[in-house]
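I have placed the structure first, in the form of structure tokens, so that the comments after it can refer back to it.
Of the protein chains in this complex, one is absent; all others appear in place.
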Amino acid sequence: MTAPNMIRDEELLASTIADLIGDVRHVAVGNASPIPATAALLARERGRQRGVARPYVSLLQSRKHNFFTDGGRELFDCAGQGRIDVFFLSGGQIDGQGNINLVAIGDYDAPKVRFPGSYGSAHLYYVVPKMILFRTEHSRRTLVEKVDFISAPGVSADGVHRTGGPIALITNRCFFRFDPARKRFRLESVHPGHTVEEVREHTGFDFDQPDTVAVTTPPSPETLALMRNTVAPQVAEVYPQFAAEIFNITAHPA
Amino acid sequence: MTAPNMIRDEELLASTIADLIGDVRHVAVGNASPIPATAALLARERGRQRGVARPYVSLLQSRKHNFFTDGGRELFDCAGQGRIDVFFLSGGQIDGQGNINLVAIGDYDAPKVRFPGSYGSAHLYYVVPKMILFRTEHSRRTLVEKVDFISAPGVSADGVHRTGGPIALITNRCFFRFDPARKRFRLESVHPGHTVEEVREHTGFDFDQPDTVAVTTPPSPETLALMRNTVAPQVAEVYPQFAAEIFNITAHPA
Amino acid sequence: MTQFAASVDDAVADIADGMLLAVPREVSGVPMEATRALIRRGVRRLHLVALPTSSLQADLLIGAGGVGTLETSAVSLGEFGAAPRFTQAVLNRSIVMKDATCPAIHAALQAAEKGVPFMPMRGLIGSDILATRPEWQVIANPYADNHDPIVLLPAIVPDVALLHAPLADRDGNVWIGRQRDLITLSHAARSTIVTVERVVDDNLLADPLRAPGVLPGFYVDSIAVAENGCWPLGLPDHYDTDAAHMKEYARLAASHDGFEAYLARYVLTPRAKAS
Partner (left out) sequence: MTQFAASVDDAVADIADGMLLAVPREVSGVPMEATRALIRRGVRRLHLVALPTSSLQADLLIGAGGVGTLETSAVSLGEFGAAPRFTQAVLNRSIVMKDATCPAIHAALQAAEKGVPFMPMRGLIGSDILATRPEWQVIANPYADNHDPIVLLPAIVPDVALLHAPLADRDGNVWIGRQRDLITLSHAARSTIVTVERVVDDNLLADPLRAPGVLPGFYVDSIAVAENGCWPLGLPDHYDTDAAHMKEYARLAASHDGFEAYLARYVLTPRAKAS
């Protein structure tokens, strides 16, 4: 049993992401993303508490939390229509300009490492207003100065149709905001127990930082209660193993 | 009761069209087209007699004889894929170059007569290999030298994507074949009881003709029997009034 | 996020004068009760797009003076004859007519559905339709070895898609069956208003047999119940066109006075429809 006063890293990250999601209409979450899914469902519960029926949450991994009836293209069409406000991406490499690499390390034609592929990133990254980058392995291996292959660029040249893009990068160590005008990340806060020096040491790209870097705000008791009591059972339906480990809760029939 | 030896005009036209359809994979028939529908179903029965399961017949007016499950666009997509071999069009005006007008007589911006509109003609006429023009009112009002508005052109300039186009024009008086190289109709035959002079008199466009113009071949006794016994009950399901009048047959539950 | 309107009149309240209103063709689920509600309210200057054709709906809206621009590939009453108010309005030049061809309207709405500015289409070159539509541009197909002109159609993004369907559930999901044009219209439009025959209590998306025919509530802004809501047109698999009424309409609408009498009897007085 988790001690009620102990805040898990996953809870801190989910709470931080839920704050970033804010009051929007539609959050979609891709496969194998239990922490973003927890954050999205938390944002939805906060909406319910305020009496608004938003955000709508699509968990692409779940048949129940996924309304699509027009084939796999509907997610991308929906994003192209401007109907998806928040989405999450990760990257085998992420660089200081917000470029992500989901393809390969080394020369594309003779790679040293191969990742699965770019999925929908080369479309969604351009048209979803709040793209949140999420990578729990914060190292010089993953956060690099320049990605070897750009699956999707952090910023685009003037004139290129771009209604979306990265707004933040959340790692196991810290929370960066992305500044598209400066094409750089800015350190917003370090998570409790971590330091700015440690972040610098483990980050392959240069980034901006304020004079004083805050500590990431931990979830309030109200948020924690909401997450553990109301959100966790919903998470358990889609990510039973995660919910059992983090929230000590098992799925019950829907 | 129709005398068994008397051939109705509609039977002659349907038989002529069925010969034109020939051995193809897919004939689609638009709304309010009982004679083309009869011809298509006759072509299908001939296929069955030869032991081939073609042509496939889509009667767009009928829910039963219409397989589409992807919305109204599926007909046009299907034609664009090259999956429709024969289709039928008519025209408020048809001219000697095979142009059809489904829009207006007079100046487009200040018309004297307005027709419903072009429907799918400005696509289907280009991509269906055997477009059969069918107009039972054969007069200088309908068959004109030059249409006032081209809903769809009979021929296209070199380089314009065109996998289809008109092959024939069937009227109440005669059967023209269309020659795309010469961009003209050629009188193939006049229906029994009609003359070449009469066709010339009632046709607003000039056309080619052989030295001796044949009389349109009437349906053989086998074709008549097939049409009256096997095809007519199928027609009655979709066009009950037409089937009652022409074949003296009433629809029975499918 | 779907609102359930207390009445059809309430449901169409957000369709403002001058809006681009998109509706389905005559056989797909035409919201005739909602159309009458719009006319009762005195809607004006609609830019009406019919996917891809229309019958009574366009004729009635035009006759009642509600249409500024009409974009479609045909208007006709089918077996009941020409569409008299449409024909008269074109001859009088009292509406702006944008002639199209069926697949062009499908493609332009699919462009909106995908969030792209245009779609290519085969055909059209050499048609006078193209000549009347300066916004339809011809480019050289960059994938052809030889010169291969092809038409581009700009996206049509409706302000509102107005639809009728058999069923909705409490979450706003709408069962449209095979009438997939309703899905294209709703995806393409900024907002969607649906009238339905009835509302069911179970979730339509949760049923594997019904889910394939569902327009998700996510796209649906407002729903109102309108039993027999396509009358006098039919609703596939539910009821047929009221042929006697259509004949009466065709007869009355042939003249201006007759059309006014039709409006007074069947449209302007709510619920005064023949049973």
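Lettered A, B and C in written order, each chain numbered from 1.
Everything that follows uses one rule, which is that a contact is a pair of C-beta atoms (placed from the backbone, for glycine too) under 8 Å apart; a residue touches a chain by one contact, two chains touch by 3 or more.
Bear in mind the structure is a predicted one, so any value in this text is a computation, not a measurement.
Taking the full assembly into account, the omitted chain touches A, B, C.
Screening A:48, A:114, A:182 or A:200 for touch with the missing chain picks out A:114.
Residue A:127 is the one among A:59, A:127 or A:227 that touches the chain not shown. Note that of C:126, C:177, C:217 or C:232, the residue touching the chain absent from this view is C:177.
Checked against the full complex, the candidates C:119, C:174 or C:223 give a single residue touching the omitted chain, namely C:119.
Checked against the hidden chain, the listed residues A:22, A:72 or A:192 yield one contact partner: A:72. Annotation for chain C: contacts to the undisplayed chain at residues 107, 114-122, 135, 137, 139, 141-144, 148, 150, 152, 154, 176-178, 180, 208-213, 236-237. Contact between chain A and the unshown chain involves residues 31-32, 63, 68-73, 76-77, 80, 102-104, 108-112, 114, 116-127, 149-153, 156-157, 159-161. Residues 25-26, 53-54, 56, 64, 67-70, 73-74, 76-83, 127 are the ones on chain B that touch the missing chain.
The rule we apply is simple: only the chains that are shown with their structure count from here on.
Shared contact partners of chain B and chain C: not a single chain qualifies. Here the CA centre of chain B is 29 Å from the CA centre of chain C. Chain B has its Cα centroid 60 Å from the Cα centroid of chain A. For the pair chain A and chain C, the distance between C-alpha centroids works out to 40 Å. Residue positions of chain C touching 2 or more other chains: 183. Under the contact definition stated at the top, not a single residue of chain B touches 2 or more other chains.
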